[in-house]
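A protein chain is absent from this complex, but the other protein chains hold their places.
Our next item is chain A:
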Amino acid sequence: MEAVLRHLTNILELLAVSQTDHVSEWDRHTTLRGFQWAEYCEQLHSRFQCNPAVRSALESALSDTNQRLQQALPSCSPVMFSELAQCQHMLLIHLLTNPSAPNSVIPILFPDPKTAAQDSQFDQNSLITCKSAFNLLCRTSDRTSYAGLHVEAVVRGKLLGNLLNSVLSRTGNDEYARTLLDSILHDSAGKPESLYDVIAAALLSPDDETNSVVPHFILAWLQEHDGCLSKLCKSLSPGLCTVISRQSREFKQAYWGVLKQWASCLEFDVLEGLWVPTSDEPVTFIILTDRFKDLLHSGPPLKEETETELKTLKREAGDFNVKGICIWTDVIIQLKL
């Protein structure tokens, strides 16, 4: 175990150095050895990804080393356990993007396709082919026929769902799965809408509809992050939210919760005679009713359940039949229930 931890530390140092100008001292031998270490590292990840005990030992070693390296070389990015699966790829990218990398190193990493063996360690052809084929097919299938989602989101969502499923299938990995989702969210901070599509697809993903482990987990995670569920529901179309609600009771409940929360942000403006938003949440009365309209158009049993829920809400709020007092009354009137 000690040897493993030492190796891990070595790899991290290697990755860090590859991002600095010390890399200019690397020669062919060093480079090839670096990739050998990186490959070993990938094997570590694959063996211990779902083993909580060993993984946490590795994670704490990673954390210590990251801290130490950050102090010595501030420009280096910390490495997470999940990224170790792509160690060789990371090293390759570092060498490509680091201006100090020796010029002689690149031809080693991209050997002439004519002379190199098909499955040599550095053969990028199948990666490039699969990646561009995937790209090409996604772009040509532009009809949103998968519950309103684009096919790229559907595929990425399914793959994410599969990953979570395999991680969660062994006990003790909940925290790790959460960390994965946290990292993904953090890295998409710039453009979360596409990520929300992927998450929606992951919620819909289990081909076996009786397997609710992944949707349950994702929902729980969404609810832990303040406002995340609300942003997700806002970003997804009404139709898509309806589809997910049909498939998952849990999501249906959570979705209703979000809608109720949106409703509580609306206030009746007596002068205008309209319900208007009070907070920064860009939810309007129309948006709210559109959501319910879509739920009601979905067919049994969701249609009946939604009707019942609305009527219950109206009753609990005082059972008013006049407009302008209770939002639920107005919603019901608007939807002509």
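The definition used in the following text is that a residue touches a chain if its C-beta (ideal position, glycine included) is under 8 Å from a C-beta of that chain, and two chains touch if they have at least 3 such contacts; residues count from 1.
Here is the rule we go by: contacts and distances are computed from a predicted model.
Note on the omitted subunit: UniProt lists it as "FA complementation group C", one of the names in "Integrator complex subunit 13", "Small ribosomal subunit protein uS7m", "FA complementation group C" or "hydroxymethylglutaryl-CoA lyase".
Shown as candidates are A:A72, A:L136 or A:V213; the residue that touches the absent chain is A:L136. Set against the missing chain, the residues A:A61, A:C76 or A:V151 yield one that touches it, A:V151. Residue A:Q124 is the one among A:T20, A:Q124 or A:N211 that touches the chain missing from this view.
Touching residues on chain A toward the chain that is not drawn are 42, 45, 49, 82-83, 85-86, 88-89, 92-93, 96-97, 99, 103-104, 106-107, 110, 112-114, 124-141, 143, 145-146, 151-156, 158-160, 163, 167, 180, 183-184, 187-188, 190-191, 194-195, 197-198.
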